[in-house]
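Removed from the display is one protein chain of the complex; every other protein chain stays in position.
Labels A, B and C are assigned to the chains in the order they are written; within every chain, residues are numbered from 1.
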């Protein structure tokens, strides 16, 4: 995007300008940018981000806890009150955490309280890498951590949060990999070639239902023209692809039963690696199919 | 069942007794049994049923239409009014056709009227061989038939209805095959053997949701101790098996992601042959699976 | 077989008769049967065999070594000279070890010498559970054992040898499982059912070529009428099934290329468990296939 700062510009600023340019990426912690300023020039945006994280990882436990504690509760009072850093507001809103029902809000309040009481700092997680259901799963899993592992987990999450913020603020060589990709491919092994014009729907699957994220048709190579998901982290969570195979085979005019063996083929799968490439193909006949995590 | 009549007994009755013994199987048509009576003795229950159908198939079109017309509308006024042969009552109730919402009732009324107006006789279908959604699919498909094909379709359905009634009334050698079977098998090709203790759920899938029909655990051979469905016709319709593979692989203590690639594996399939054997196995690893109509 | 002794008879003999009845099963070791005699009556042939092995496992190392040393070299001078117990003669002949070329004989001589020099007793293996190639593989693998593991391996093999001899001498309840089974199944997922009339060949694959062991046609259920191998231990080794799928699909009169994608489908696999059940199905279309170790 044209309104991002170039890495060259950033490398050339004086320390105050550098700190100001990165304001808000690390919440309430201008000392982070100040500490990294002297390491300039950076050859890549990846190197810049690593240099920003370095003073945090090197800090005393007390400083680390204070740093984490400057973050707002997830879906907490600050979120309700509008009293949160602008970046956090947008990130939490992206997951609908600003529109929780009272019951959901109460569940977060309980988890937040349990977490603070156990660890002494607020729960921090990079919500842009998780579905809403996964946020709760991760929350509960991390409540079982021992305190040292959990402090490291919180700092790692801050690494993820700030990396995403940084790539929206700065452009230049060596951008960090922050985007994942989901793709598919439909092979018709009844005819021995790619299956064209198969309608595919992608859903996010949550405890309270599923939400459609994308719809596409396969092309002459049995693929979709664009990946089903790309350009951003894949949210850790549960998904379902639905391949409308019955419609497809009807167009091939085969002699199939009125009630075909395969109509809509759902493939439910989990994503665990937000920056990964998930290729989930379907190898299909009117009477069989196979799928796998491909590459 | 011990209260069924034996074929030998039936063979030995006088004609009036034979006709009385089969009363209600062919609705309002004692002439059917009377016509078959002289063909006795029958060597098998299958032969008995074929002999009962023979005079119907041999009758004039006028007689056939009158015969079909003696059947009640499906889910129609007679059903609401309780004015229907007892066998029909039970069969329609088995599909919940006696508990339709007003909207559903109205839809059946519309279809019944269109059908009668097109063909001159009521829509007859063997509801014990269909799910509720399939009844509507078949109804609409048959509305597109030409009249001769449709009369034959109606008589064929009466064959199915009466065959099922007959096997509940008479026992003896050569019982007609009226039951289908659904079975499964889970192979774990990660370890190279059957997958034991996999929880499996079976659902009927309808336009308005899915209803659970069965739940089972796989045994040491990766099969369920009993078929998932058996002992009756499989209702033509859409089904879903859900294999709880995530739970299973967790018990194998493999190094898998917190958000596993495969958790619940749904396999949605159609049944078109009520007396058929559907074997729907799952060949699975934590990263792949295949299924097919087996045998 | 009618000329086997019944377990009841064996249970009723006096000790001398019992020892005489089992003569030759444990080579040059009447003390084994004598030691087990007092444990009678045995409820099963399996229990009898375990009771015969028990004094061997309980003996001192010196006695065990002497016991093993009473066995002839594999394919050694005794075999060439005809100076071997009759049971050993037949067993080694079954693998063609009595018809070795001079080069093969020399290789066995070298291995036998190396083995004796390392362990102080001859190499013993149950040749009826191995292909000829597997004998050499096992020989070389066992040369790498440490002495205690190897003595146990030799006794375990004597257990296998004598179990097979025992089931040919004695019949009664609780026969030990000494037979494996190889079966197959061909599913045509192009048409959605079993593939009938598929010709299948089974080969043993060795370093010097492959030898055909069996040929069969699939029946209406896509299976062979009898297992491809059964009734004896499966020889550990390498095998190949060849499914003549091109011929099969030609009979289905599909529109396939002159040079079909699939003609003969070879499936090469290893057998490691002589008493196991190996089910090796083929799920096939003209353009794809899958196979796996099933159950």
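In this text, contacts are C-beta pairs under 8 Å (C-beta built on N, C-alpha and C of every residue); 3 or more make two chains touch, one makes a residue touch a chain.
Nothing here was measured: the structure is a model prediction, and the numbers come from that model.
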Given B:92, B:112 or B:285, the one touching the chain that is not displayed: B:285
Options A:151, A:187, A:202 or A:267, residue touching the unrepresented chain: A:187
Residues belonging to chain B that touch the chain removed from view: 189-192, 261, 283, 285-288, 290
Residues belonging to chain C that touch the chain removed from view: 134, 137-138, 141, 236-238, 257-266, 268-273, 287-293
Where the unshown chain meets chain A, residue by residue: 185, 187, 189, 192-194, 221-222, 283, 290, 292-295
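Just so it is clear, only the chains that are shown with their structure count from here on.
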Same-residue or different-residue interface between chain A and chain B, half as cut-off: same
Between chain B and chain A, distance of the C-alpha-averaged centres to the nearest whole Å: 47
Centroid distance [mean C-alpha coordinates] between chain C and chain A, Å: 55
Residues of chain B whose C-beta touches two or more other chains: 290, 292-293
